[in-house]
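A protein chain is absent from this complex, but the other protein chains hold their places.
Think of it as A, B and C in the order they're written, each chain with its own count starting at 1.
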């Protein structure tokens, strides 16, 4: 993994269809930077996305991609990873995908510690379907499906990730692609499941949580010398900070747990897709004896 | 709600099909006690269950019941509650139902604070389907689908409930129906969503987490005079206590948030099912003008 | 001069307001007493790309769009490139003079280029380039010599209230200037004109989704939930917008699984409840649909189709899910499937769906598609007669728990939710009454509603027969396919859903061309009196099915039930709606073959 990879290597022939100014550009940029930084060549990384504005990202980067169903990239990525575990697997999906319709897959992937990096494009709104509220929309958010403001409290992705057993929990900001690239690179390097929730301004449908709104509030956890991301208690505190000051950076990291792949005997030698099939005839014949 | 209700009023004509010794008997008993304690007559309470051993409970108590699909009672109960909000609505389902296949509904019901009491029969195994591991099975648990022990970390329902915004989070033990009845009664009285996760020994398929196993470990939070269930931080600490000592009781309670129903204008006067239909012709005619 | 018959296309990038301008213009025209048909075409992106909106105008009601246009309003250069070929000879293209447009090419097609200082007017008189839309539409009105007071009234209605009349005033200033300038420069060159018919019946302009919403509300639907999915979202959003006015509970749920289950819960409580989605969302509802079948819960599910498989083409149209909705769900259980084909039918069939659902205590699916959901049509105000709905509410064997007297009367010896009756339909008392305390179960149950834990064969057979019996009884409430055109014809076009409009016009054209043609529209897809359908079809000299899908699904459904096979099929599956010209062309190549 110390190949020389340039931004150009990652250049897709497809032009992004995102609105000018959309936060997704920053995320795309950060993802590329991270791959360059780590020297991961495009054929050794596979992106899995859902359906939504941000989920179009795999088409906009030269790499393996799978644009799947709304809310469903996480299980596909897991199946893929278990079949090809030396591939770098990255899920990119929206807050609707992952915290809305796909919430159950998320809840369960976190306790498996499978080595996948998960970037959630959190614009706190449904972009592609034209502006309904999202699970992360702030209470009172007015949208076409909440004309008088939402009456549900938003999901706190960081807190839930901590509670559900994620071993790497971070938050980035699309307006700071350099910092975000660093988080993504760390997430990829992390042995296990890494969540990177990204504040991603939607310049069309979310007129509340704008670049300015975020810039006025966010600060970096790593700037606090007392903050220890290995301390879950601290992470839990910070996860609840919202309002005037909102932390970004790595909330929590735990490097001590084995990954899912490491615990599956069939994967100890080589990736599953390289296993020869069919099995040996003598093994099959021996199996028959079970039924005598 | 101060009717005189007796255990006999709650007696169903159907005999439970549970195995002798199953923890579900204790839960059934506790549910009945709670209703008697609160004087809720059977026609004013509706149970919604999933599919599993424990989910057969609604048939075993004389009350309104809805035995639905595996993992799906929560959204049905919400739809029902919004249509008939003066009914006491109780969901009873299994750990497979709620923390497994139905996880997404659970994640989202918690942030709505709808006034539903949710009893999860947590036997840390799949009973009805004959003993596969559950999302709550302890790591290493051996079962027909984990012959070498599970390789996933179990879900921590209490921690997730805290992170997801539940306003009443408790844990009971089927082996202590009196204490459990009290928790259920408090959950019913709580204005908002109340989770009561119940340790429910499955005497057939879980030979690890037995009555004795629990009895040796559990202690009651209310016995600790310093424990304040209004303090989320404390609750978070306690949520992670596992091993030699495991707390039961009310972990967390927050009485200060409005319920979902209270925030829906249409429900301010009377339950939806009592609204007269169709709407007035003049209102409909007026609506037409929108399209001119 | 051609009066009151014109087809106008607006085109531009997403975000340029093509759709809202087109819809505003359509509304203005309808206010003048003319009929319109408006159809949109947009990509699954929020900005950029290419969108268009087409408004067809006539003095008589319209049911379809047409490929050929007389007037093209180009908001960008791409629009000219892509649509110039659709403009008829003598037609015109209006565009901002700042765009790089090849005038000679336009002229070479016999089309008149009409550059206009739209942006300039917007900026100078309106103070905002956003008013370019207004200028463009006003310019179109100018060359059409259409009374500007109608567009003005629409501008007032949309800006007057919201942001104070200042913006409205500025828009109107821009509109007047563009109108005058266009009329002065070009009106004499342009053959097509619009003239108001002030004493025409008052008209509404609405699309299929709005029509479904009206039908649902009028039928007393009080609970609507869903998860956003194009092209169903706008129905959900319409219900949200009406929630306050009609005291509805409208909810966005975490996913479509939960959405249908919420509706089931509300219906179980005795409330008329619905959900709406598209094919992908419906896929997720399949398990719950089966639960509704098993528990005999009346819910209405709107499935607004779009091209699949998978995410397919999210903003386009197709009729690819007829067979899917007919067989969706594990196990066998009764359901009805209705496929309205016009705005009026959307109103009435949606209301009827609630009656059928409650009368037969089963799920009812209302099948539409993006074309029907989104296309705007003008209908006379009187054509939507809410009394027909409100006076015909039929809740079947329902007694609500607070209707104490009725319950006392009905319940002589206890209540059994799934008691056997000859018609398969049991008395339905939602939970809440002390004399009707009971359970229901998705597992096979006893007449009392308990899980039949003994799993007795005889109870199972009776329950299956009870449930399926309802379908046989329901047939009497179902409408046979409806015939349009001459009784006796050499060719019968068979269609369903949104194909109605285009096929109707195709039929007219064929008749005009001397091919005696009629049309058979299936609104009710299932259940049906198939013997009668077979008789009808057997009496058709030759029938062809016209469908917006690959495999001619209705014709396959007909064959499954009657054994009859069409002489041919006209299908379309490129994501675009059927249109009369396409149908006639396909028929021509087909009839050669047949």
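The rule we apply is simple: contacts are C-beta pairs under 8 Å (C-beta built on N, C-alpha and C of every residue); 3 or more make two chains touch, one makes a residue touch a chain.
Keep in mind the model is a prediction, meaning the values are calculated, not measured.
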**Prompt:** Which of the displayed chains are touched by the chain that has been omitted?
**Reply:** A, B, C
**Residue among C:314, C:341, C:430 or C:501 that touches the chain left out of view** = C:314
**Request:** Please pick, from C:197, C:468 or C:538, the residue that touches the omitted chain in the full complex.
**Result:** C:468
**Request:** Kindly state which of the options C:11, C:113 or C:279 is in contact with the chain not pictured.
**Result:** C:279
**Item:** Residue among C:181, C:349 or C:443 touching the omitted chain
**Value:** C:443
**Asked** When the complex is taken as a whole, what residues of chain C touch the one chain not shown?
**Response** 43-45, 49-50, 257, 278-280, 282-284, 286-287, 290-291, 293-295, 305, 307-316, 318, 320-321, 323-324, 326-333, 441-444, 453-455, 457-458, 460-461, 464, 467-468, 549-551, 556-557, 559-561, 563-565, 573-576
**Prompt:** Residues of chain B in contact with the chain that isn't shown?
**Reply:** 17-20, 51, 53, 67, 69-71, 100-101, 103, 126-130, 132-133, 135, 144-148, 204-205
**Asked** If you put the missing chain back, which residues of chain A would it touch?
**Response** 14, 17, 41-44, 46, 48, 51, 56, 58-59, 62-69, 72, 74-84, 87, 104-105, 107-108, 264-267, 272-275, 277-279, 281, 283-285, 287-288, 291-292
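The criterion applied here is as follows: only the chains that are shown with their structure count from here on.
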**Request:** Please indicate which chain is farthest from chain C, where distance is taken between mean Cα coordinates of the chains.
**Result:** B
**Prompt:** Taking each chain's centre as its mean C-alpha position, how far apart are chain A and chain B in Å?
**Reply:** 31
**Request:** Please report how many Å separate the Cα centroid of chain A from that of chain C, as a whole number.
**Result:** 37
**Per-residue multi-chain contacts in chain A, two or more chains** = 101, 103, 135, 148
**Message:** By the touch rule stated above, which residues of chain C touch at least two different other chains?
**Reply:** 243-244, 254-255
